[in-house]
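Apart from one protein chain that is not included, each protein chain of the complex appears where it belongs.
So that you can tell them apart, the chains are marked A, B and C in the order they are listed, and the count of residues begins at 1 in each.
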Amino acid sequence: MESKYCSWGDTVHYAEHLNIFNSAQGSYLYDDAGVEYLDLQMWYSAVNFGYRNSRLMSAMQAQMDKLPQLACQYLHEEKITLAAKLAQSMEKTFKEKGRIHFNVGGSAAIEDSMKVVRIHTGRNLVFAFMGGYHGRTLGASAITSSFRYREKFGHFSDRATFIPYPYCFRCPYDKKRDSCNLFCLKQFERLFETEYYAVVNKKTDKSEFGAFYIESVQGTGGYVVPPLEYFPRLKKVLERYNILLVDDEVQMGFFRTGKLWGIEHFNVVPDVLVFGKALTNGMNPLSGIWAKETLISPAVFPPGSTHSTFSSNPLGTAIGLETMKIIEESDFALQIPKKGEYFISRLKKLRNKYPQVGDVNGLGLALRVEICQKDGFTPNKPLTDAIANIGLSGNLSSGGKKRGLILDVGGYYKNVFTIAPSFYITNEEIDLGVDLFEEALQKGIALTE
Amino acid sequence: MESKYCSWGDTVHYAEHLNIFNSAQGSYLYDDAGVEYLDLQMWYSAVNFGYRNSRLMSAMQAQMDKLPQLACQYLHEEKITLAAKLAQSMEKTFKEKGRIHFNVGGSAAIEDSMKVVRIHTGRNLVFAFMGGYHGRTLGASAITSSFRYREKFGHFSDRATFIPYPYCFRCPYDKKRDSCNLFCLKQFERLFETEYYAVVNKKTDKSEFGAFYIESVQGTGGYVVPPLEYFPRLKKVLERYNILLVDDEVQMGFFRTGKLWGIEHFNVVPDVLVFGKALTNGMNPLSGIWAKETLISPAVFPPGSTHSTFSSNPLGTAIGLETMKIIEESDFALQIPKKGEYFISRLKKLRNKYPQVGDVNGLGLALRVEICQKDGFTPNKPLTDAIANIGLSGNLSSGGKKRGLILDVGGYYKNVFTIAPSFYITNEEIDLGVDLFEEALQKGIALTE
Amino acid sequence: MESKYCSWGDTVHYAEHLNIFNSAQGSYLYDDAGVEYLDLQMWYSAVNFGYRNSRLMSAMQAQMDKLPQLACQYLHEEKITLAAKLAQSMEKTFKEKGRIHFNVGGSAAIEDSMKVVRIHTGRNLVFAFMGGYHGRTLGASAITSSFRYREKFGHFSDRATFIPYPYCFRCPYDKKRDSCNLFCLKQFERLFETEYYAVVNKKTDKSEFGAFYIESVQGTGGYVVPPLEYFPRLKKVLERYNILLVDDEVQMGFFRTGKLWGIEHFNVVPDVLVFGKALTNGMNPLSGIWAKETLISPAVFPPGSTHSTFSSNPLGTAIGLETMKIIEESDFALQIPKKGEYFISRLKKLRNKYPQVGDVNGLGLALRVEICQKDGFTPNKPLTDAIANIGLSGNLSSGGKKRGLILDVGGYYKNVFTIAPSFYITNEEIDLGVDLFEEALQKGIALTE
Partner (left out) sequence: MESKYCSWGDTVHYAEHLNIFNSAQGSYLYDDAGVEYLDLQMWYSAVNFGYRNSRLMSAMQAQMDKLPQLACQYLHEEKITLAAKLAQSMEKTFKEKGRIHFNVGGSAAIEDSMKVVRIHTGRNLVFAFMGGYHGRTLGASAITSSFRYREKFGHFSDRATFIPYPYCFRCPYDKKRDSCNLFCLKQFERLFETEYYAVVNKKTDKSEFGAFYIESVQGTGGYVVPPLEYFPRLKKVLERYNILLVDDEVQMGFFRTGKLWGIEHFNVVPDVLVFGKALTNGMNPLSGIWAKETLISPAVFPPGSTHSTFSSNPLGTAIGLETMKIIEESDFALQIPKKGEYFISRLKKLRNKYPQVGDVNGLGLALRVEICQKDGFTPNKPLTDAIANIGLSGNLSSGGKKRGLILDVGGYYKNVFTIAPSFYITNEEIDLGVDLFEEALQKGIALTE
């Protein structure tokens, strides 16, 4: 029935074998046969707080009892309180006043951020990163690097100019991190040296580009963490030419990296910040942007600038509000780095044991494992696919019973496991996860070599 | 707090006075003071089945208990069943095999439909109607008529060519319906007569336009119902030049007009149909498209063509499935036209009494009341705004207690009340609604004349 | 050799039989066999002053002796004097100060005019007429109506919105000129009534369109002369919304219509005027624009705004200067209308005799003959082609010897002879031309019926 009535145009049919799940709890998904799958990707980081988190479910139920529906042109309390909580938190962190604008789905929030950028700069064109991902609406596809996402959909008149990301394990300029002095950033700065580099009018210092879209840690690109000095130096260049920094935190936001926003690690204040996914723990597509007051005040972004039926829907805002409360009451800032370190320490042991485990790295609980040829460097997509499929087959046996393992594949060469476990994962579950991973790895090596 | 931390860029601040609601039931919203507001717009037709509809709330709760979250690259039963139900229903109605592709928010579904169109036609450009509304992402804004939605956001390279809609109360060609013989359609057909009308290459009969985007009944444009023969004749022209018909049913779908899809009234099979809003009765932004098999089969719309984190989220599909069951078990096809007729009959009495009530019309429970000057024709926006604000003030007294009335304003001149009540509205509630409306009308006339 | 080494991409191979000419004088071309062809199109109006006009040839020779070459970043006297003569003449006619900017080829001048428009309005989009032609660079193709000129060349992001031209013989709205009260113009005005017609923001009266490109008399469209009141009323609408009027006089300029610019007949002052072709009588592609001082002063159109190697080349400006002197010393303003009337009177006799001659009309010496079916209305392209090919075959015998006749075909249905004879054509040559035309017409009728 699925193969007949469902479009195959989404990502379901990437898989060799189609898994159907019918329940979930904490870090686990269950299929019809009751097999338990340890989930190490948590809906690409949308379910940071664990499947069926009881506080968040209760918040939703409470809102259902009260006011589950309301046209977004009228107000409800939860919208206001959530916006205030988010904006106040940013004000504290970034020392910048700003406002929140809600929408549904990360792409729609990205499109709203483009509207803010265009009003401010009068320019359609932006910079974005090679390896960057910002969504699949036509507008978001124009600033997402992969040509495959545009190829069949006509001409994209606002295609971004894509800049190499500081991906040090595979430095685009063949440099070594300890001696490079951020050569990649110097390359970007060089573009502003003369008008003949096609970026700036040296007589006015105005640029053809209105913004630079970044992910603080690249998501789909393979959870690549940039050097600490990169973003601050980038921001300085951008400020010189009035180019806005738009920080897409859809995947890394809400403590995935150990802080509320990934960008907080880098001592940089974005001009616009885009959030989504984990705000509702996957129970409502609520998303949104925060922008500096000068970019989003009623004077410049007046009523009617944008609209969406479900933009600040009551159920989404109620869950989001509870999420913010959970965060405020938590010690995630301590726990997440600690769990991340433990997870990495366990994965590094695999790296030492298997040459195919090429890079292990991460920030908070956004972890990466790069699968390579035996040289530890050449990307190995077949082995990566094999491991993922073995995990999904539900035939692993580590921990003493038939189990499955949910992994997500990313990276420029589709050879990176982007690991994003529940924030409530225990050390025992991490151990189990690594054991299952090793089991799948061994089977995968056997299959592909 | 709202004025400080919330963006004003949505439609909240259109209003003179900001209403905060905190509960809802059936056809009613309630504010902090407990004042009851009869809602005649039901979240622009997103809550067709009444606030806090118990069957739909139960379906959501059941899904929360089972599997509230799941990455959309894996399958859950409700997605498959809902897609099958929708596609099978279309197959029965339209005699066409097709598939369903889900997303969240109407705009994102519109963008997916654009992808389908571009793949098939290789063309970025489309026709759309003056007065048409298809959403506010950048791509959707390009095919939505109002220039205000594009003005501040740079250059739109894929701006649609907008064609006059058959709005007979204000015929764009000053014709009378009984003698016009659809002159407006003849004008459209004329564009294909020579290559010098900028639409077609007469040597190849290929057109510069890949699709025509329509609403079966214009929504934001003011619930304008086209003549019955219009769409069938339009479709014939389009077919001659391989131009797809994309039917946006986001606002009119799910029985608003008395049939599942508005287009069913017009004996036309669309090539792509876009739906959203009422599918979940406002509890989840689930949206989607149906397209003919030739346009969406895996061969032409293969895995990875598009993607969205929340596209077929379990909560949304579970509610949508229950909505389809309610529809199957209902007699909406009988009840809705009947209620619509009753409502119109009551409104027509007002028209006979007040010259300012210029046009009363509708299809099913999509009703329009056009507010005019005393000549019964010149649009009267000040009076329209006054009536709406009086309704929102909650100071009406019809029916013996302090009440409010929720109305939505649309139309090319912002002088049309687009009335979309709950499908479960009773005749008594209709009577109350008309009484409240008349009270507000009288007060509005007193204020503005 | 031609068929092997020459691109066929120009218009040479439209013809059935390829004519090679090797000399010319006055109104005549001669082929290898010495056959004389009376030319009634004069290089689509580029050779208004007759082949091998001795004064203009002498002017060119004098410049060759003096300064045939000079980089356009340096000055030569003829450029300055020609610019002054043109601008002073416009100032006298239009009561507007302005400046001249030269380039080569009509399309390049059109592109310069677009730059002026974009600077002033900040908008890429313009209106242009159905049936209009402004050139074949990519930019000019975007505002030229025929889709065929864009079809194979990708997506055109700045495609004009095309408006029906007041072509009264084939009224797009089926009106009659004597009772229409310019219904077509009222249709255009209507677009500004509400923002939902996709043209204007009613809150600011700003338009999505920066300019309206017109030809005072449509050239390629078939020498269609608009009603006298049309342009003045159009201009009023445009001024209300700050939309510039750009008048393309490339084909009609330099007295083709009996005045220096075709627009002078219509009592309208354009904001920008584009000229080319006849300025050098076909001996140099010199073209240019005039724009009002406010649009082209150094403050808004500063050094380096545009550039072209040959823009104000000495040979072209020297010939252009002599052309202006000839015009000043001539009585073209009297002679051309007189000759035009005589020519039309002769052609009208044909119309009375042959039902296939459907419309005879013109302004000055820009004349049109529309070839139709026997009903005098339905366009007859096969007969039109036959007549043109018979003329080119050089086998006519009117006037007592073997002769040819050069005619150009235009019009929306390619059934219009656009007649543009030399300004020095005599009444005897007109008689000969009409006789040759009648001979070809008779033969053509015999062939195609």
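Simple rule for what comes next: a residue touches a chain if its C-beta (ideal position, glycine included) is under 8 Å from a C-beta of that chain, and two chains touch if they have at least 3 such contacts.
Predicted, not measured: the structure shown is a model, and the values here were computed from it.
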| item | value |
| --- | --- |
| Selected from C:161, C:187, C:257 or C:281 as touching the chain missing from the view | C:281 |
| Chain not shown: contacting residue from C:11, C:179 or C:352 | C:11 |
| Residues in subunit A touching the chain absent from view | 124-125, 130-131, 145-148, 150-151, 155, 157-162, 172-173, 187, 190, 194-201, 203-204, 206-208, 221, 412-413 |
| Interface with the unshown chain - residue positions in subunit B | 154-155, 157 |
| Contact set of subunit C toward the excluded chain (per top definition) | 1-2, 4-15, 18-24, 29, 41, 43-44, 46-47, 51-52, 57, 60-61, 64, 66-77, 79-81, 83-84, 86-88, 99-108, 111-112, 114-115, 118-119, 122-124, 135-139, 148, 152-155, 157-158, 276-277, 281-285, 291, 296, 298, 301-313, 315, 406, 408 |
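Here is the rule we go by: only the chains that are shown with their structure count from here on.
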| item | value |
| --- | --- |
| Centroid comparison with subunit B (C-alpha atoms), farthest chain | C |
| Interface residue overlap between copies subunit A and subunit B, same or different (over half shared) | same |
| Between subunit C and subunit A, distance of the C-alpha-averaged centres to the nearest whole Å | 58 |
| Whole-Å gap between the CA centroids of subunit B and subunit C | 47 |
| Whole-Å gap between the CA centroids of subunit A and subunit B | 33 |
| Where subunit A touches two or more other chains, by residue | 122, 154-155, 157 |
